[in-house]
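Removed from the display is one protein chain of the complex; every other protein chain stays in position.
Labels run A, B and C following the written order; every chain starts at residue 1.
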Amino acid sequence: MGISVQHQRVAVGGIQQDPAQAYASVRTASRSLVDGLSDADATVQSMDDASPVKWHLAHTTWFFETFILLPFAAGYEVFDEHFGFLFNSYYDAVGDRQPRPRRGMLTRPSLTRVLDYRDRVDEAMQLLLRSAASPAVLERIELGIHHEQQHQELLLTDLLHLFAQNPLLPAYRPAPVPVPGPPGVAGAGWHAVPGGIAEVGAGSEGFAFDSERPRHPVLLQPFRLATRPVLNGEWLAFMQDGGYTSPALWLADGWDRALEEGWTAPLYWRARDTEWLTMTLRGLQSVDPGAPVCHVSYFEADAFARWAGKRLPTEFEWERAAANHPVAGNFVDSGRLMPVRPLAADAGFVALFGDVWEWTASDFAPYPRFRPLAGGLGEYNGKFMHGQRVLRGGSCVTPAGHVRASYRNFFQPEKRWQFTGLRLAEDS
Amino acid sequence: MGISVQHQRVAVGGIQQDPAQAYASVRTASRSLVDGLSDADATVQSMDDASPVKWHLAHTTWFFETFILLPFAAGYEVFDEHFGFLFNSYYDAVGDRQPRPRRGMLTRPSLTRVLDYRDRVDEAMQLLLRSAASPAVLERIELGIHHEQQHQELLLTDLLHLFAQNPLLPAYRPAPVPVPGPPGVAGAGWHAVPGGIAEVGAGSEGFAFDSERPRHPVLLQPFRLATRPVLNGEWLAFMQDGGYTSPALWLADGWDRALEEGWTAPLYWRARDTEWLTMTLRGLQSVDPGAPVCHVSYFEADAFARWAGKRLPTEFEWERAAANHPVAGNFVDSGRLMPVRPLAADAGFVALFGDVWEWTASDFAPYPRFRPLAGGLGEYNGKFMHGQRVLRGGSCVTPAGHVRASYRNFFQPEKRWQFTGLRLAEDS
Amino acid sequence: MGISVQHQRVAVGGIQQDPAQAYASVRTASRSLVDGLSDADATVQSMDDASPVKWHLAHTTWFFETFILLPFAAGYEVFDEHFGFLFNSYYDAVGDRQPRPRRGMLTRPSLTRVLDYRDRVDEAMQLLLRSAASPAVLERIELGIHHEQQHQELLLTDLLHLFAQNPLLPAYRPAPVPVPGPPGVAGAGWHAVPGGIAEVGAGSEGFAFDSERPRHPVLLQPFRLATRPVLNGEWLAFMQDGGYTSPALWLADGWDRALEEGWTAPLYWRARDTEWLTMTLRGLQSVDPGAPVCHVSYFEADAFARWAGKRLPTEFEWERAAANHPVAGNFVDSGRLMPVRPLAADAGFVALFGDVWEWTASDFAPYPRFRPLAGGLGEYNGKFMHGQRVLRGGSCVTPAGHVRASYRNFFQPEKRWQFTGLRLAEDS
Partner (left out) sequence: MGISVQHQRVAVGGIQQDPAQAYASVRTASRSLVDGLSDADATVQSMDDASPVKWHLAHTTWFFETFILLPFAAGYEVFDEHFGFLFNSYYDAVGDRQPRPRRGMLTRPSLTRVLDYRDRVDEAMQLLLRSAASPAVLERIELGIHHEQQHQELLLTDLLHLFAQNPLLPAYRPAPVPVPGPPGVAGAGWHAVPGGIAEVGAGSEGFAFDSERPRHPVLLQPFRLATRPVLNGEWLAFMQDGGYTSPALWLADGWDRALEEGWTAPLYWRARDTEWLTMTLRGLQSVDPGAPVCHVSYFEADAFARWAGKRLPTEFEWERAAANHPVAGNFVDSGRLMPVRPLAADAGFVALFGDVWEWTASDFAPYPRFRPLAGGLGEYNGKFMHGQRVLRGGSCVTPAGHVRASYRNFFQPEKRWQFTGLRLAEDS
């Protein structure tokens, strides 16, 4: 995390903040996500990839307890000796754990007890923060804050998946107020970027995950990046043109997967009469042709790009284009909870940040001279650097201030339940 | 159901009762089973074979709504149009349904709403019962009552499985008061039964499931039946003698299954230091060598019998021996919720009824001239008459009064989560 | 095997024969089955259930070597020390073995070497047979002869499956000479059998497998058995009437399997234009509406019977009806290698023996007081007495003289690659 922690400040959203305040703020935000959810809603696991809401709340708390309170808060006593087993995610160095596909078996502890766990840890954390915490400790807290933000996004993403399995199609939040905007699908423009050597990755100042470092030069060819993401209306044209039935458009692995799982549209779409609807955090909604397409896999994004005669950008092309661009857009804080039709361009780009994570053509690989964090936290990112594609830009369920131009999200190319879309590129 | 319904009475536990009272009594009993359970406890499905607690409560209610209120209660309006889809179990004739392995996705409706559903249906049922219901309607209600009793047992059985998946090993009810009794394992006696033609199956009077009928003669060879079920202490001897590692003792399919699933003891047993413990509805308990062994598959029961130089009885041998024997024992109404050490023999038998379901050597097959119920209810038993073994006698989670000497329970031979044990037989 | 071996004779086809001659005859018959097959044809395994042709030839030889030559032929030296591992089928007591699903990996030893193995064992067997072999040895040889006959049938059955996987649809033998016969589908008659106590199973004289013994009384209700098996023409009517799309006709397990494997017709049928064809040992042939239906599972047979308003007979009903009926019909010795249209009735029955194995409603269970063979051979039948249905009567690839009225074949209810059909029954 380099020297992000300065003068007893932690960096969140690129801003140096008072640590106690930053901590309280992120914890409160997590807590508010479960408003209106029942104990059962918070307990069930809808598939192996997803985790229960309750588990996210407890795991992020366990993270602070394990990596900060136990080593650094003198006299802290563990809240419940079983929670280490229950809420460790994947840290082999820390010990055994509940197998991931069985996280949904935990009807006990209840949501209430998990919230008690949070209160108890928050109390101890505030005590620690009020003491003169060392930069090393503050760095870990800073990491814990960003870790919790990641799980806020996952919590909502996993909850949508759960509700989409229920024939009642429950809405997490009320139906949206219609967003005014141009009808139909506007053409995308192209933003030309010259080739040459570009610096990518996070510099040594400010917070960034280990996988974003070190900053290093890459050599780029000249290219053009679309000014906006691909929209639902364009996706419908792809579908109508046989996009899901033409193997020539697809990677071989993608085609196999599409057949196996019977893909014919984005994950949550369903046809009713002549209309396409989509399940959202605000219940079943009409598909808006002017909004960015969401919940498509890398394989689908790649096939779409081939159909369009374009390609996906590499992560470095994306980062090069996004550098110096303000990190603003439709994040979770907008309260929309779904991608919305692009309204205005900023410096030539629409929705570069927010709305949907954008699949890139890049394998999630270590940067030259990458060094994982020391100790157990070294498992944070490094051991997942295989078989995943980098995504950039954040989504409508990402906390504002969480992402950066250098931020690297990553998922396996067949996954569809994240808020994932795409933006096209081409050689120039 | 023949002529079980007489003079406006329904038969439960072999006794003609007032229908409204009988209905209210069984419904109240179901309701009391969820005391102390959370919404989450009632929602999660621990495996494909098991159903959520909430689902059992709703499905039995749907049964009354679908098969009695809708056809027979004038003006009854369905409580929720979605519930037919959600809570149909397997009646193809009634319509589509939530796939069985996905019953645990239903965090909505909540437990509270399911209890409301019960209240509403109970109200309409009482109204119908207070009118002069026809014998045909009373017969269906009688079936619904027995159906609900079956699900009371399944509810507890499935709940134990769920709690056993939780590393916290929660107890459904407090630890038991120790049962006094003889220490160690007493030898079993043998009850000789002469051969000849015996009548088996339910006669035309009183309630019985279609699969118990018609009553018909069978030809038996002389045999002996053990006076008590096999005990934990005997099972330990089997284990110590290599019972789980000697293929010669096992059916080929059983041996394959044992290897595949790594069986080394009954389902819920776990070794701690030198002691064997077992998960129960009353939490983790010591294995009592004097109590009947429970949660073993047919394959294990069959291997044990071969090891002991005996065999399992056929279902007709069992029924012949049990005929005229009082239907008394450790049922759910005893409140013990687990098999206990046999104390006293009755007419030469100990625990013939209650404690554990006893695997028999018999395939679950239709009786000669078997006729399934008419209409949708014809799917109740008939279509499962394949690949299952008959069990007899009821268990410690069976409602008192639910079983009879002619009662046929059935499960696939590899299943272990039911309260299943065995009693030995031999040729004489 | 009781006292089948008398005066130095062995029983094959119900006739007491000179053992050396009987041995030579069955071994020559096996050898002639591979005429025209290549080394590759004899080596490939088309699925886990099937074995390579070469494996059948070697395994039957290993049986004589292991159970007769090694214990009883002084000075016999094992042909190849590896063959015990390669060609043991399932005798745990004998030792480890090549896993069944990997029998097709054995491109070595070649077919030629397996034939050498046969020659060498035959030579030693003839030497032993020319000496005064004890009755105990003769009994084992007799078992080995019947065992080899079973594998002759399996060899052809498995070969048909292999050739059916090949898009070239190779014919094992040339296309058949047309069999004259009545056009269309003749109605079946019904043969009434009175109820009462009947003796079933093999008596103590003559050869029979252990599973056919002991002979014992059973109690039957009066019933009627169809005079002929179900024909292809009738099966087509079942198909046209929605037989494969009506869950109400099916056992629950059968319906699940039918959906899972996409059953829409008997195993080897395929539609071409408006015609149904079927793969046979004589290549692709038109489906003859007047010939018995073949290659259907128990689940399909059971659904057909329900559709027809009838039922399958129990194995004891079948045996009772077949007793005293001559064991004649279309066996492998007819050279037809496929079921043919029934021509003439004999004592009221057509094709009771031969053409197709007939599924019965009976679970393959031990007879009262069943005792498996002693030693390793005790694994011959007993350990498979679970999850299988009994079939009766033999097929067009069964060696003449191999079956009896008491003969019990058995397969899992979902299997379709055997030459299996059905005959209807009804209560009278």
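Rule of thumb we're sticking to: a contact is a pair of C-beta atoms (placed from the backbone, for glycine too) under 8 Å apart; a residue touches a chain by one contact, two chains touch by 3 or more.
On a predicted model such as this, the values are computed, not experimentally measured, just so you know.
Peer 1: Report, in label order, the displayed chains that the undisplayed chain touches.
Peer 2: It touches the following shown chains in the full complex: A, C.
Peer 1: Going by the contact rule already stated, which one of C:105, C:175, C:192 or C:323 would touch the omitted chain in the full complex?
Peer 2: For the chain that is not drawn, the touching residue is C:105.
Peer 1: Which candidate, C:32, C:165, C:204 or C:428, sits in contact with the chain we can't see?
Peer 2: Spelled out, the listed residue whose C-beta touches the missing chain is C:165.
Peer 1: Tell me, which residues in chain C touch the chain that this view leaves out?
Peer 2: 38-44, 46, 82, 85-86, 98, 102, 104-111, 162, 165-168, 170
Peer 1: What does the interface between chain A and the hidden chain look like in terms of residue numbers?
Peer 2: Considering the whole complex, chain A reaches the absent chain at 90, 92-93, 197, 216-219, 221, 247-248, 250-255, 299, 361, 363, 365, 368-369, 379, 383-387, 413, 427.
We adopt the following convention: only the chains that are shown with their structure count from here on.
Peer 1: Quick check of your reading of the touch definition: is the inter-chain graph here a line, ring, star, complete or other?
Peer 2: Shape = line; chains linked end to end, path left open.
Peer 1: Tell me, please, which chain's centre (mean of its C-alpha atoms) is farthest from the centre of chain A?
Peer 2: It is C whose centre lies farthest from that of chain A.
Peer 1: Which chain is in the middle, if each chain's centre is the mean of its C-alpha atoms?
Peer 2: The most central chain here turns out to be B.
Peer 1: Take the average of all CA coordinates in chain B, do the same for chain C, and state the distance between these two points in whole angstrom.
Peer 2: 39
Peer 1: Centroid of chain A to centroid of chain C, CA atoms only: how many Å?
Peer 2: A distance of 60 Å separates the two centres.
Peer 1: Taking each chain's centre as the mean of its CA atoms, how far is chain A from chain B in angstrom?
Peer 2: The mean C-alpha positions of chain A and chain B differ by 47 Å.
Peer 1: If you look at chain A, which of its residues touch at least two other chains?
Peer 2: Touching at least two other chains: none.
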